[in-house]
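Apart from one protein chain that is not included, each protein chain of the complex appears where it belongs.
What follows is subunit A.
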Amino acid sequence: MKSNLQLDAKGLSCPMPIVKTKKAIDTLASGEILEVQVTDKGALADIPAWVKAGGHAILDKSEDAGVITFFIQKA
């Protein structure tokens, strides 16, 4: 999947993945896609909750060798 911006939040723990995701999405226009990579297991639940609160959409989620990747489309 193609994204407009990639964010590497690997190795960061709560609340930094959310804070970084918020800052990254603020730089995008509506409809653009942010790709976020995290290793914090808490983010598995937190990113979807944050996406829901902001009215954004998760287009894809995958996990590979402990790295979780989300594709988030900005509302």
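Convention: a residue touches a chain if its C-beta (ideal position, glycine included) is under 8 Å from a C-beta of that chain, and two chains touch if they have at least 3 such contacts; residues count from 1.
Rule of thumb we're sticking to: contacts and distances are computed from a predicted model.
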item: Chain left out of the displayed complex - its UniProt protein name, from "ABC transporter substrate-binding protein", "NADP-reducing hydrogenase subunit HndC", "ATP synthase subunit a" or "Sulfur reduction protein DsrE"; value: "Sulfur reduction protein DsrE"
item: For subunit A, the residues touching the chain missing from this view; value: 11-16, 18-19, 21-22, 46, 50, 53-54
